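For this depiction, one protein chain was excluded, whereas all remaining protein chains were kept in their positions.
Here the chain labels run A, B and C in written order, and each chain numbers its own residues starting at 1.
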Amino acid sequence: MIRDPEKLDRYTAPERVNHWLVAMTFILLALSGLVLFHPLFFPLSQLFGGGVWTRILHPFIGVVLICFFGSMFFRFRRLCIMTAADWEWLAHSREMMNGDDRSLPESGKLNGGQKLLFWLLVACMSLLILSGIVMWRAYFSFLFPVAVIRFAAVVHAATGAGMIALIIGHIYLAIWTRESIGAMLYGKVRRAWAKQHHPAWFREITGGRK
Amino acid sequence: MALQSLDIIRRSATTTPSPGQRRTMEVAKLIDVTKCIGCKACQVACMEWNDTRDAIGQNHGVLDNPMDLTENSWTVMRYAEVETDRGLEWLIRKDGCMHCGNPGCLKACPAPGAIVQYKNGIVDFQEENCIGCGYCIAGCPFNIPRVSRKDGKVYKCTLCSDRVTVGLEPACVKTCPTGAIVFGSKDDMLHHAEERITDLRERGFAKAGVYDPQGVDGTHVIYVLHHADKPEIYNGLPKDPTIGPMVEIWKGVTKPLASLALGALAAGAFFHYVTKGPNEVSEEIEKEFKDDTRS
Amino acid sequence: MLGFSSVDALAEVREFKLARSSETRNTCPYCSVSCGLIMHSLGDRAKNAEPAIFHIEGDPDHPVNRGTLCPKGAGLVDFIHSESRLKYPEYRAPGSNEWKRISWDEAFTRVARLMKDDRDKNFVAKNTAGVTVNRWLTTGFLAASASSNESGYITQKAIRSLGILAFDNQARV
Partner (left out) sequence: MTNHWVDIKNANVIIVMGGNAAEAHPCGFKWVTEAKAHNHATFIVVDPRFTRSASVADFYAPLRTGTDIAFLGGVINYLLSHDKIQHEYVKAYTNATFLVNEGYKFDEGLFSGYNEPGRTYDKATWSYELGTDGFAAVDETMQHPRCVLQLLKLHYSRYTPEVVCNICGTPKDSFLKVCGIIAATSAPDRTLTFMYALGWTQHTVGSQMIRTAAMVQLLLGNMGMAGGGMNALRGHSNIQGLTDLGLLSDLLPGYLTVPHENEADYRAYVDKRTLKPTRPGQMSYWQNYPKFHVSLMKSWFGDMATKENNWCFDWLPKLDKVYDVLQVFELMFQGKLNGYFCQGFNPLGAFPNKAKLSKGLSRLKYLVVIDPLATETSCFWENHGEYNDVDPAAILTEVIRLPSTCFAEENGSLTNSGRWLQWHYKGADPPGEAKPDVDIIAGIFLKLRELYRKEGGPFPDALMNLTWDYKITHAPAPEELAMEYNGKALADLADPKDPTKVLLKKGQQLDGFAQLRDDGSTACGCWIYSGAWTEKGNMMARRDNSDPSGLGNTVNWAFAWPANRRVLYNRASCDPAGKPWDPNRKLVWWDGAKWTGVDVPDFKPDSPPNEGMNPFIMQPEGAGRLFALDKMAEGPFPEHYEPFETPIDTNPLHPRVVSNPAARVFKDDWEMFGKSKEFPYAATTYRLTEHFHFWTKHTRLSAILQPEQFVEIGEELAREKGIKDGDRVKVWSNRGFIKAVAVVTKRIRPLTVNGKTVHHVGIPFHWGFKGVAKSGYLANTLTPFVGDANSQTPEFKSFLVNIEKA
C-alpha cells in the first residue's frame, strides 16, 4: 500500500535522504549548541560525552550540516524562488493558521511559507558558518581581532536561537498539516492532499485531470 | 559535602549562588611600574613555582621574550621606548591577569565551575572543568587567557591561589628584586600606592596615579603608573576597560529570555494544535477522490 | 553518575607543594649580592629518600635580598638539574673527536702523572742570578669565582706548594 500508484510523487528519494540528514545533523547541532548557549542546557553535554567533547564536536557537526544543507540548497534553489503569489500567501498566513484557507492564493509545489523558510534557513546557515568560523578558537580565532570575535559570538547565538525557533515552527507545521511527514518519509502524497494544500502544483502535475 | 578551599563569590555558568556567608579579606597585588627594572624575575618565579616551561624561542629584535602571554608564561614583561616631555622614557609593564572585580572571562565562560572568583578577589581557572572553548579570551577586556595546544585547557595567572590559601604571598611578589610588586589587603595596597604617588609627584610626574579601572569594578592587580592619564602608552594597557556591550548582550539576560521564548514557541505550537486541530484535507476534496479510489 | 558519586569540589586550588619538603639555607652562586636562598628538597631527610631539590626561593630573613631573587637566581633549580651538568670524569685523547668516560682513580693518576712529568722537567730551583726561586712556570692554574672560600683556600695552599706562579682567577675579568 505504501507505493500506491494512485499517489503523486512529491519528493524523490535523494531529496528525502538529504532532508533527513540535514534534520538529524541539525538536531545534534542544536543540542550541542544549547550546551554552550546557557548553563541551563549544560547537562545536555552528557549526550556528547561531556563538555569538552561537546565543544570539539559542535563546530564539526556545523560544517557537516553546511555540506548537507548546501546540497539541499542546490536542489531546491529554483523551486523556492518567491513569486508575488507567495508574498500574498504569506500575507494571509494568519488566517491559514486559524484554519481558514479560502482567501489563500493557490500555492505551487511549495507554498510561500515553505519558500520563505528555505531562504531564512539559507540566511541563518550563512551567518552561523561565518560567525562560527570566527569563533572557532582551535583553528581560526587567532586570525581575528577580539572585537570581531565578540560580535560573531552575539551573531552566532542570536542566529542559532532564531534558527531553532524556525525549525520548531517547521516541525510543528509539518505535524500540523497532516500527512506532510508522510510526504517527506515516503515521497508520495494523496491526490486529495495535493489538491487541498498545493492546488496549483496538483493541477500542474496531473495535467488538469482530476 | 562539596569541598572547597577558598570562599567563592561567583562560579562560571552557574545560575545558583555558592556558599558565601563568610567575609574574608580582599587581597591585591600592586605593580609599581615606576620601580620596575624589567628584569623578568617575576616571569621566572612564576614558571618555576607553577612548574611550567615555555619553549626556547628566538629573539625578535626586542627585549621582550616570550613575546606574548602563553599557556606556560602567565606573566610577561612588555617594553616600550616612549618619547615624553621628560625625554626618553623606558616604560616596562608586567602584563598578566588583572583579577577583575567583575571578570569578563567568568561572565563569558559556558562551562560550570571552570572559572571561579573567590571572595578574596582572586579569579582562578579550574582546568578540570574547562572545556577549552576560548570564550574567556573573548570575554577578557585585557586579552589574558591562553589555550594550551597540549591539553586544550585555558591558563592564566592564578595570583598563586595555592600560596595565598596557605597564607603566603604570590611567587612573583616575593621574588621582585626592587619591591615593584607588593601584595596585601587591597586597602593597604591602595594606601601604598598613594605614598608612591606623592613621591612620584615630587619627582615631577604630575600625572602619576593608580590604575584600578572601575569599568570592571576595580581589579585585584593594580598598577602605579608614571602617566596614569595615558595608560595606553604602556604597551596597550586599555584606557578604561569594560566588559563591553557585545559580551553583555552575548552573556547577559538575552539568553535566558531566548531559551524561555523557544520553550514558549514549542508550547504555543502544541496548544495551537490542541485548539486549532490539525490542518487536514477538507471533506469535499476527500469526497472528490473517494469515488476515484473505488472505481 | 546521576548524583550518586560525590560531587566534585565546587573549586579547589593546587595542592601546596612545599607542605612537607625539607628546607636548606644556601647562597646564590651567581653575582656578589649573595642572596640568601631556601632550597626545598624531596623527603624529610629519611635515609632512603634521595633529597632532590625541586624548588628554590629567597630567604626572607636575609638582610640584603629579604626573600627576593633576580631572574637568574629564581631559575636556579634549572641550573642544578641542567642537562649540561657533568656526571663523571671524562678523557679526551690527543687528536680524538670524542670524550671517553674514565674513573676518578684513572683521572687523578693521569693528572698527577702529567703534572709530575712537567714539573720535574721544568722546575727552576735557582734563577740565572743564583737566587733560590723554586718556581714552576710551565703549568698554569685558573681558579674559579663561585667556589667556596674553603675550596679557594685549599687550592691556594696546594698550588703554591707546587711552585706555580701562573695562577689567576675570575677577579681578573
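By definition in this document, contacts are C-beta pairs under 8 Å (C-beta built on N, C-alpha and C of every residue); 3 or more make two chains touch, one makes a residue touch a chain.
None of the values given here were measured: they were computed from a predicted structure.
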| item | value |
| --- | --- |
| Displayed chains contacting the withheld chain | B, C |
| Residue of B:R10, B:K40, B:R78 or B:K156 touching the missing chain in the full complex | B:K40 |
| Chain B residues touching the omitted chain (full complex) | 34-41, 43-44, 47-48, 53-63, 65-66, 73, 81, 83, 87-90, 92, 177-180, 195-196, 199, 202-203 |
| Chain C residues touching the omitted chain (full complex) | 22, 24-37, 39, 41, 50-53, 58, 61-66, 68-80, 82-97, 99, 102, 104, 107-116, 118-120, 122-123, 125, 127, 129, 131-158, 160-173 |
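FYI, only the chains that are shown with their structure count from here on.
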| item | value |
| --- | --- |
| Distance between chain centroids, defined by C-alpha means - chain A, chain B (Å) | 38 |
| Chain B and chain C: spacing of chain centres that average the CA atoms, whole Å | 43 |
| Euclidean distance of C-alpha centroids - chain A vs chain C, Å | 73 |
| Multi-chain contact residues (two or more partners), chain B | 129 |
| In the complex, chain C residues that touch chain B | 7-17, 55-58, 60, 65, 67-71, 73-75, 77-78 |
| Contact footprint of chain C on chain B as seen in their complex | 2-6, 8, 11, 18-19, 39-41, 43-45, 48-49, 113, 116, 118, 124, 126, 128-129, 158, 161-163, 165-166, 171, 174-177, 179 |
| Residues of chain B defined as touching chain A within the complex | 13-15, 108, 110-112, 129, 131-135, 137-138, 143, 147, 152, 244, 246-247, 249-250, 254-256, 258-259, 261-262, 265-266, 269-270, 272-273, 276-282, 285-286, 288-289, 292-293 |
